[in-house]
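Of the protein chains in this complex, one is absent; all others appear in place.
Labels A, B and C are assigned to the chains in the order they are written; within every chain, residues are numbered from 1.
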Amino acid sequence: MSFLGDMLAAITERGRSLTDFTALPQATTPAEQTAALCHNLLRSRGEAIALATAAEILRRYRKQDRAQRIGFFRMLLDEFGPDMEPLVAAARAFSTSPDERAAEALHRLSEPRRQDLFRMLNQSAHGTAELIRMRADLLDVLPDHPELEPVDKDFQHLFRSWFNRGFLELRRIDWDTPAAILERIIRYEAVHEIKDWDDLRRRIDPPDRRLYAFFHPRLRDEPLIFVEVALAREMAGSIDFILSPERKVLDAHEADTAVFYSISDCQPGLRGISFGNFLIKQVVEELRADLPQLKRFVTLSPAPLFARWLAQNMPPDIGEALQDADWWRDARKAASIEQSLTASAAWYLTGPRSAAGRLLDPVARFHLGNGARLERINWLANTGAAGMASSHGIMVNYLYRLGDIERNHETYASGQAVAASAPVRRLAATGARLLEVADTNGGTS
Amino acid sequence: MSFLGDMLAAITERGRSLTDFTALPQATTPAEQTAALCHNLLRSRGEAIALATAAEILRRYRKQDRAQRIGFFRMLLDEFGPDMEPLVAAARAFSTSPDERAAEALHRLSEPRRQDLFRMLNQSAHGTAELIRMRADLLDVLPDHPELEPVDKDFQHLFRSWFNRGFLELRRIDWDTPAAILERIIRYEAVHEIKDWDDLRRRIDPPDRRLYAFFHPRLRDEPLIFVEVALAREMAGSIDFILSPERKVLDAHEADTAVFYSISDCQPGLRGISFGNFLIKQVVEELRADLPQLKRFVTLSPAPLFARWLAQNMPPDIGEALQDADWWRDARKAASIEQSLTASAAWYLTGPRSAAGRLLDPVARFHLGNGARLERINWLANTGAAGMASSHGIMVNYLYRLGDIERNHETYASGQAVAASAPVRRLAATGARLLEVADTNGGTS
Amino acid sequence: MSFLGDMLAAITERGRSLTDFTALPQATTPAEQTAALCHNLLRSRGEAIALATAAEILRRYRKQDRAQRIGFFRMLLDEFGPDMEPLVAAARAFSTSPDERAAEALHRLSEPRRQDLFRMLNQSAHGTAELIRMRADLLDVLPDHPELEPVDKDFQHLFRSWFNRGFLELRRIDWDTPAAILERIIRYEAVHEIKDWDDLRRRIDPPDRRLYAFFHPRLRDEPLIFVEVALAREMAGSIDFILSPERKVLDAHEADTAVFYSISDCQPGLRGISFGNFLIKQVVEELRADLPQLKRFVTLSPAPLFARWLAQNMPPDIGEALQDADWWRDARKAASIEQSLTASAAWYLTGPRSAAGRLLDPVARFHLGNGARLERINWLANTGAAGMASSHGIMVNYLYRLGDIERNHETYASGQAVAASAPVRRLAATGARLLEVADTNGGTS
Partner (left out) sequence: MSFLGDMLAAITERGRSLTDFTALPQATTPAEQTAALCHNLLRSRGEAIALATAAEILRRYRKQDRAQRIGFFRMLLDEFGPDMEPLVAAARAFSTSPDERAAEALHRLSEPRRQDLFRMLNQSAHGTAELIRMRADLLDVLPDHPELEPVDKDFQHLFRSWFNRGFLELRRIDWDTPAAILERIIRYEAVHEIKDWDDLRRRIDPPDRRLYAFFHPRLRDEPLIFVEVALAREMAGSIDFILSPERKVLDAHEADTAVFYSISDCQPGLRGISFGNFLIKQVVEELRADLPQLKRFVTLSPAPLFARWLAQNMPPDIGEALQDADWWRDARKAASIEQSLTASAAWYLTGPRSAAGRLLDPVARFHLGNGARLERINWLANTGAAGMASSHGIMVNYLYRLGDIERNHETYASGQAVAASAPVRRLAATGARLLEVADTNGGTS
């Protein structure tokens, strides 16, 4: 890779001397000049000039501020869509006589020229990484500029193709991994913060801890997504225990359960290009091959919106107790609300649906959609400040049982009941009663 | 890669046990069953079933004979094109009010479902390699079945994206390269046959010989294209000399010229996805970095259609001499036709054009299109049987001069005169006179 | 390695400019100059000069012919032994009062200065490889110059230390191994010639074939010793079958037997520094880890001196038949001597001993000394010209049974009976009767 990078850089350097960027129309603004470069790039046929032009566009882009970038994206929208005139003709022709060849013409002519532009930018030395950053910028401004969505569609189209799962590489991350990658793991961990290198080491070096990441060949040292796994002798119910520096280390060959306790997407610019589902299943296979005695694969997951939802659906008996932020340190007080709180959580996770018919909890949607089963609600499982604030310390085990994944997935996809264990279903029913709603969920186990 | 492959194989294995392929409609033919699997694959959402289905489709495909494969491609054409009904509606809507969003809908709806099918097949363990072989099969039958071209268009679209130059890796091949790759180099050499391992070694092991290849990360040990280079103290004019086992080996640091004497595409299934242009230029950069004293980069190329063309445009004075296949072994006879033959070759390479306005020689088109200059015509440069039969022993040097590549390329692309050295231009003028045609080529040097 | 090599070469280059080798005494012969350089090297303390001097000594040595090398070794013997004067004093002191410290002084003073010289030559860029070649030269001349044995003793002492088994690395050789190593495998195979690359591939690429070699970190691409293994469903009795290009390939996981059919030492200069014993046992462990279903580890070995021995102990009934070199092609003739020939072989392998009490067959000595058991005599197992000439086509299976190795080894080392299977013991008894000798071998099985 570095060799390729070097060569591209060298060719680019050469191109730069062949072409004179200052020869761009003098009277124009920098934005107009960048637009002119983009048009040049699409027209160019020579390797060296094309690479130099691509590098120059990316260099200029990097220096732009937010407002200028919005201008850049709008320029891509306005000037690099499909060529409308021939497309209109093709659409009419197709309407008259709709056959395969006319459809092919339609497809070809309707492809926004942006896609070709992105393909050519991708040939630049760090093109793929730069385009991922560019899309991250776009996603940032998209809520305020929904008209830019067609530009995002083109990014998505290309990224889906380039990051086809067939091209991803799974690697185990451990204490023999280069520091340059480990440093990124520390930075990208999004669920349970890695405090320092000692904390990291506790998650990758002991025999009962694993960390796996997907990489793309073009982004050598940049993980795309990673998952952290604890090997245990039971279905771990508390993140506090998993991350404790004092816990007793287990021989991996004595474990019977793999607990997926953290999944982090690393590249904001790849949002929506989903790897998580596949990562979990590939890691399951890897662990099974390595440790055949494992018999349970389960997550230990947050319920990130539970507290927010509960605030608006507060059962009368616990609202008061929760006023005191330290309620959970008082064993009696805690015991008095355990049943209500876990039942509310069970209901929250399985019952209410949004207008679009979706479950409310995004993590539940992800795992249940992948074919997992909601196995257990854990009480006082995450007593860190963030965990208490977002979910009153509740954590959830989702169970991946290989024989059931397909069926659970199909059931979930068809909009039917949520796959949950019998205790969780009972808890949810209690929650529904408590909250005085009808339990519409006749979920199977 | 092998790990990923293993995992995919394992997941696939699991999937196979989850789904029952024999449950396909019993009364149907194998072809109908394969079609049903393709439809299943597009509908499937679960990882394991999708991978198992993809593997099963590829397994069935591999066992098919030519006639069955034609049937398979026709099925892809008929059943996996775009969904016509909504596309007609979208085309009408767009015709009425042609805006960016309507164009986007058109683009999305006009994408043949084949593309998604291919993307899903690509996730299978050796998916990319299998798809490349599948397209090679398609190219084989395409001349007799031009109606299948839309299917080929979809292959091309995806391969262009997946084999974007940004994803290719240049590697030097030498005597420390694994035998599994070297064996493929022997097999794929298409210009000057590699007779055995000793012959190969003479091309990669001595300090004045280099071989570079492009690889794709998903096709670990499969070269896509490679180029063979001889380092020399002059512009080599004879392949016989370059390949001679007796030649004196040169210290690489004493060479001033790099001679590209063979370029071979390795994957018939990637035809039209061009790497050659970029490969040459990247190798030039690599050699310049490694051996800064090099000052000339030149090819030693065949003129593969020259003899065929000459047979129909035979100057009277040489036709008789060429009757005797061994004419070149007789120094006097050879001398008597040298001028006419080289002049005819010069004219053939630079003058006549096809109806489409293109030069007749494919190798000349490639190098001149890349920005090289036709530098020298070499007499009795390839006296092997194949070389004598195809081009009467003529070989050609195309010169890549970094400062001129862009200009040459632009000139050529604009359909103007061919870039050629003054001697070649004079020879070509002689050839035109000889053949009694008007020399329309006022080529620059 | 190459980096270290480069650096050493650079330092050496520098050193060369610092010191003037022509400043060596002018009147002297080249041999005297080399001797002077050796003395300089031992005295030198500076890195650069020492490295340059070492390189110069090795360069001069390489250019010497056989006679000059003998002179060089004699110079090492005469001028680089221990310093006699202080050693005599120390020996007297020790004789008077023999304690640990006096012994230590004795040891230190009795070390020939050659050892330090060799240690310093070893620091040169390819020093280890050069010293191995130097000893190979010495071994060549030793039979004619037994007085040089002390020099060889010093080589042995250092090589035993440097090639301590703790420093060796076992590598599997297969079709993904660099050609530079494979080429050496072809060259070094000493038992069953590898004819060409296709023959090599048949021995390393199919799933039921393995080749393992020991390497030393300082000799990166130079195997020290290697063993070839065939995986089979029985105890293979014929090398003709193992090497046949037409044989049916077996899935490795279906094999129950590993047949070690060839072991080759690669470095003549390391003669007597034994690796074979350890190699076999390490490969057994490697195979057991990889293919746990294997239950038998056996060699298929030649009996290289059998024909020679038999010529002097010919049983009357077979001498005549063997006159005809093609006797074995005549099934009836072959059948008529099978019993006598195999019985003679069994006796030859287990019965007669040399004056020193050793078995006559070197291969038998090696495997029985390692703790193997003589399991089976194979008839017409190697009908190649060499096999017929050296052993009338006989080959031998030695069985390595892990539980018995230690006991067999101890029994053998104590000079007692040879470990052999019951059938082999019966055959040997028959052979003894046939040859009219007393069977003194009451070997256990």
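Convention: a residue touches a chain if its C-beta (ideal position, glycine included) is under 8 Å from a C-beta of that chain, and two chains touch if they have at least 3 such contacts.
Treat the numbers as computed from the prediction; the structure is a model and nothing was measured.
Participant: Thinking of the complex as a whole, which visible chains are touched by the chain that is not shown?
Facilitator: A, C
Participant: Of the residues C:Val249, C:Ala335 or C:Ala413, I need the one that contacts the missing chain.
Facilitator: Checking each option in C:Val249, C:Ala335 or C:Ala413, the one touching the absent chain turns out to be C:Ala413.
Participant: Consider the whole complex, including the chain that is not shown, and state which of C:Trp162, C:Tyr261 or C:Trp328 touches that chain.
Facilitator: C:Trp162
Participant: Among C:Leu42, C:Leu106 or C:Leu250, which one touches the chain that has been omitted from the display?
Facilitator: Result: among the candidates, C:Leu106 touches the missing chain.
Participant: Could you tell me which of C:Leu87, C:Leu250, C:Ala321 or C:Ala417 touches the chain that is not displayed?
Facilitator: Checking each option in C:Leu87, C:Leu250, C:Ala321 or C:Ala417, the one touching the absent chain turns out to be C:Leu87.
Participant: Which one, C:Arg60, C:Arg119, C:Arg365 or C:Arg433, makes contact with the chain that was left out?
Facilitator: Missing-chain contact among the listed residues: C:Arg119.
Participant: Which chain C residues would touch the chain omitted from the figure, given the whole complex?
Facilitator: 1, 3-4, 6-7, 10-11, 14, 18-19, 45-49, 77, 81-82, 84, 87-88, 91-92, 94-95, 98, 100-101, 103-104, 106-107, 110-112, 119, 122-124, 127-128, 150, 153, 158, 160-162, 164-170, 217-218, 277-278, 281-282, 285-286, 288-289, 371, 402-403, 405-406, 409-410, 413
Participant: Take the complete complex as the reference. Which residues in chain A touch the chain that isn't displayed?
Facilitator: 175-180, 182-183, 196-197, 201, 221
As a working rule, only the chains that are shown with their structure count from here on.
Participant: With centres defined as the mean of C-alpha atoms, identify the chain lying farthest from chain A.
Facilitator: Looking at centroid distances, C is the chain farthest away.
Participant: As a quick test, compute the distance in whole Å between the mean CA positions of chain A and chain C.
Facilitator: Taking the average C-alpha coordinate of chain A and of chain C, the gap between them is 59 Å.
Participant: Averaging only over C-alpha atoms, locate the centres of chain B and chain C and give their separation in whole Å.
Facilitator: That gives a centre separation of 50 Å.
Participant: I'd like to verify one number: the distance from the centre of chain A to the centre of chain B, where each centre is the average of its C-alpha atoms, in whole angstrom.
Facilitator: Centres of chain A and chain B (C-alpha means) sit 38 Å apart.
Participant: Please output the residue numbers of chain B that touch at least 2 other chains, ranges allowed.
Facilitator: Counting only residues that touch two or more other chains, chain B contributes none.
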